[in-house]
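One protein chain is absent from this view; the other protein chains keep their places.
Each chain carries a letter (A and B) given by its place in the written order, and its residues are counted from 1.
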Amino acid sequence: MHTKKGKLFLTTEFYLLLFLIMVLLFLGMFAQGFYSLNNIMSVLNTFSYILIAAIGMNMIIITSNIDVSTGALISVVCLSIAAVGKIGVPFAGLLPLAIVIGALLSTLNALLITKLRIPAIVATLATAQIFQGVLQLMVEGSIYDLPSSYTWLAFKAKLFGVMPASILICAIVTAISLIFMKYSRFSKKIYAIGNNAQASRLTGISVDRTTMITYAIAGALFGISGVIIGTAGQRVTTTMGTGLEMTFIAAVVLGGTSTAGGSGKLTGTIIGAFILALISPAINYLRISADWSDAVKGAIIIVSVLAASLKQRKHKRIITVQSAYAAERQA
Amino acid sequence: MNEIILKLQNIVKTFPGVIALNEINFDLKSGEIHAICGENGAGKSTLMKVVSGVYQPDSGTLEVNGRRECFANPMDAYKKGVSIIFQETSLFEQMTVLDNLFLGHEIVKRKCGLPFIDYAAMKNNAEKIFKKLNTVIDLDSEIRNLGMAQKQMVEIAKALTFDAKIIIFDEPTASLTEREVDALFKIIRKLKNEGRGICYISHRLEEIFELCDRVTVVRDGQYISTTKVTETNKDKLVADMVGRKMDSYYPKTKAQIGNVIFNVEHYFDEDFVSDVSFNVHKGEILGFAGLAGAGRTELMTSVCGFTGRAGGKIFINNVEIFNKSYKETMSNGIIYVSEDRGKYGLILDMCIEHNITLPQLNNFSNWLGIMNREKEKTEGEKYIKELEIKAPDSRFLVTNLSGGNQQKIAVSKALALHPVLLILDEPTRGVDVNAKAEIHKIISELTLKGLTIIMISSELPELIGMCDRIYVMREGKIAGCCERSEFTQEKILSIALGTEKKLEMEER
Partner (left out) sequence: MKNIKVKLTFNMALLLIWIVIFAGIAIVTPAFLTPDYIINVLLKNIIEIGMVALPMTLIIITGGIDLSVGNILVLCCVLGSMAASAGGNWMGLLVTIIVGLLCGLFNGLMIAKARISAMVATLATMYLYLGIARGISMGLQKKCVYTYDFANFMGNTVILGLPLQIWIYFILAILFTVLLGMTSFGRKLYAIGMNHNACQYAGIDTDKILIGLYTLCGLICALGSFIWMGRFTSVKYDAGTNFNLKVITIVVLGGTSISGGIGDMRGTIIGTLIIATLNSGLTVLNIPIDVQTVVEGTVLIIALIANAIVTRRSQKKRIIKVRSVSS
C-alpha cells in the first residue's frame, strides 16, 4: 500500500533530485574551483535560459510532438533583437519583440503539423533549415559592436550585486508555468491529447487548436530564452543557437517526460534543466576537454530513453500478472 | 418515478455492407434497471453507442425526457445527462483519477479575473461521490495503476459528476470478481433508487434476473421482445436470442474421422485461459463456441505461439512439442487464420498473390532471394480458381475485394502452406450470405482431403451445421463438450451462458 508520504519518496523526481545531489557532491570533491562565485553565477545564468526553453519543449513533447528547429529559431531571435538593439532600443523593448518572433515562428511549425499534416519531426527538420537559411541571407555572419544598452541584462542587471538578473526572469517564468500547468484547464487538454488524441476528440477537445496554442506558447518561451542568450555579449552570430534544441530535449527527457507523450511533470524538467546546466562547466572544471559536452548530453538522452522504456515494460508485465490473479480468484 | 426518460424509435444504423440496427425500439423509465441482451453481434453495443453519442443514427428518433436529441459526440451526451460505462474504459491512462473525472468540465474559481481550477471543490465533489459508491480510491493515483474494477468505479463516478440521469453499463462484470460484482450491484440499486434510469447490457442471464426490472432481447440487429423480468425465464430468453431458422447450410459431408492428431492438456496461458484440455481427430471439424471474451482466440493464439504459455502440454500425433514462436508452429503444420483479417490476417494494400505467398517467400524465390513472379502468379490463380474468388486476376488489390473474397484469400494463404491442422477464427465474420455458403463448402471439402479443422465461431447455426464436435468455452475454461448427435442452439448457448441444467463441468 502506498501512503501519501510513501508516494513522495518513490517518484522519478525524487531519484532525480538524489542524482543531482550526488553530482553536486562529486563536483565539490573533484572539480577544483567549481563552487567559485563566478562559476555559480554563470551556472545560474545557463540554468535560466535552459529551463525557460525546456518548459516550452516539455509542453510540446507532452502533446506527442517535437521541435528540432528551436536552435535556428533562437538564432533568428538573437539576430532580430541585435538588429534592433544596435540602434539603441533598450531591454524593455527587446523582450517583447523576442517573444513575438518566437511565437510566430513556432506557430509556423504548428501550421505545418496541423494543417498540412506533416509529422512534427520532419516539419521541424525542414523549418530548422529554412530559418537558418533565411537568417544567413539577411545577415552576413554577425552583428557586432552592440551598445551597452543591449548587454544590460548580462552585464549591468544584477540582483544583490552579483546574481544575474536572468535568474529572476527564470523564476517568474517558472512560477507562472507551474501555476499554469497545475491550475489551467488548458494544461489538462495538453496531457489529454498526448495520452489519446482520439479519445480527446470524443471529449470535445480540438486537437489541432490545442497543438497550435502549445507551440505558440513554447515559441514565446524560446524567445525569452533567446533574449538571455543573445544579450550576453557585444557580438551576435548567426549560429548562436545551433544545436540548442538537443540540450532542451535532453533536459526534458531527463526530467522524466515520456517521448511518447501524455506524461511529464514540470518539477522533473526543472531538475533536468539544472543538471544539464552543470554539464559544460563541470566538464571544464574536471579538466576534461569541453568538446565532450555533446557526447555527455547525447548519452544522457539515450540512457533516459532506455530507462523509460524498461520501466514501461516492467509496468506492463505487472498489470498482466495482476489481471491473471484476478481471474484466478474468480475461479 | 416511472416516467419514460429515454425513448428510441425506429433507430437504423448501417455500416458499409451491413445493417447493424434495423428499426430498433426501446424505452427506459426512471427508477428502472432495463437489461438488453443478445448474442455476439446482435447489436447491443451498437445500440448503446448510438444512445451515448459515439455513433449517430442513420434514421429514427431519440428522445431524452420527451425532447428530441442528437448527440454529436459522447461529451455532448454526458452534458445532457446520458453517460455510458464502456467495457474498454475510455479513461486517460497517464492522468490522475481526479483529472479524468472532470476533464472537459473542471470546476473553476475566478481569481483576478482568470479561471483557476478549484481542486478543493473537485476533491470534495469526488469524495462525496466515491463515498456514495462505497469505494475508496486515491484521487491522485494514475489510471494505469488501477485494476479493472477500480477503473470502472472511476467511470461510474465520472457519470455522477455530470449527475447523469441515464447510465448505460456495457458488460460491466466481464473482468470483475464475485465480491466486486456484489459491490457494483449495490451501487446500481442505489442509483436506481435515486430515480435514475439504468441500461444494463449483458449476456449473463443470472445477473439480469438478479438485478433488472425489464429485459429487451435483440437479435441480428432486430428488436425481438421486451418483457418484465418477473414474467419470463431463462429458457424463454434463450429461445428469443437464438430463435432463427436453421438456414440451408451446406450439408455436412461425412469425412473419415481418424485418430487423435493433436491434443492439449491442462493448458494455461499468461492471462486468463486456465486448465484447458482438448483433442482433435484427423479429418474432424472441431468447433469452439462461447461468448465474446470467453477466451477462444486467446487460447488458440497462445497455443500457436503468439503469446506465452504458463503451463500445460501440447502434443502432435502423441509427440510433445515446445513451440516458442508461431514460426515453429507453422513448421509443425499448424496454421492459424486470424479473426481480424484487416488487422492481422491480410495486408490489404497488397495484391492477392503477394498475400498468399507472404508466409513462405522462400518457396517462391531462388537462392539469391529473387522472387519468382511467374510461380507466384500461378499460385495466386490456382487459389482464385479453387476457391472461386471473384477477382479479375491475381494482381488485384485485396482491399478492393468484398469481405467474403478477402476471407477466401486469408484461407488460401493458409492452404498454400499445406497444413495438417487448420485453425479458423471466425471464418465467416463480415461475410455475405453467398460467400458464407461457399466458404462452408470449401471447409467441408478440405476434410475430405484429409485436413483437420478447428473452427472458432460466434454463430451457432454455423457451428451446428459444420462441426463434428463442439467445445464450449466460458471465462477462460472449457465449460462443456457436445457431440453432433446432441447439438441444439439452446443447449450450446446455455453452456456458454452457464445456465445449463446438467453439470457439464464433469465432462472434460
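The rule is simple: a contact is a pair of C-beta atoms (placed from the backbone, for glycine too) under 8 Å apart; a residue touches a chain by one contact, two chains touch by 3 or more.
Owing to the predicted nature of the structure, the values given are computational and were not obtained by experimental measurement.
Put simply, the missing chain touches A, B once the whole complex is considered.
Checked against the full complex, the candidates A:40, A:104 or A:125 give a single residue touching the omitted chain, namely A:125. Set against the missing chain, the residues B:184, B:346 or B:389 yield one that touches it, B:346. Here one chain is not drawn; of B:57, B:403, B:419 or B:476, the residue touching it is B:403.
Chain B residues in contact with the hidden partner, per the touch definition given at the top, are 15-18, 20, 306, 325-327, 330, 336, 338, 340-351, 354, 358-359, 361-362, 364-365, 368-371, 395-397, 399-400, 403, 406, 413, 430. Residues of chain A that touch the chain left out of the display are 66, 68, 112, 116-119, 121-123, 125-130, 132-134, 136-137, 246, 249-250, 259-260, 289-299, 301-302, 305-306, 309-310, 313.
The criterion applied here is as follows: only the chains that are shown with their structure count from here on.
Annotation: 45 Å between the Cα-based centres of chain A and chain B. Interface of chain A with chain B (complex): residues 2, 7, 179, 182-185, 188, 191-192, 195-196, 199, 201-205, 258, 262-263, 315, 319-320, 322-324, 326-331. Against chain A, the residues of chain B that register as touching in their complex are 54, 73-76, 90, 92-95, 99, 103-104, 106, 108, 115-117, 138, 140, 144, 147-148, 175-178, 270-272, 274, 475-477.
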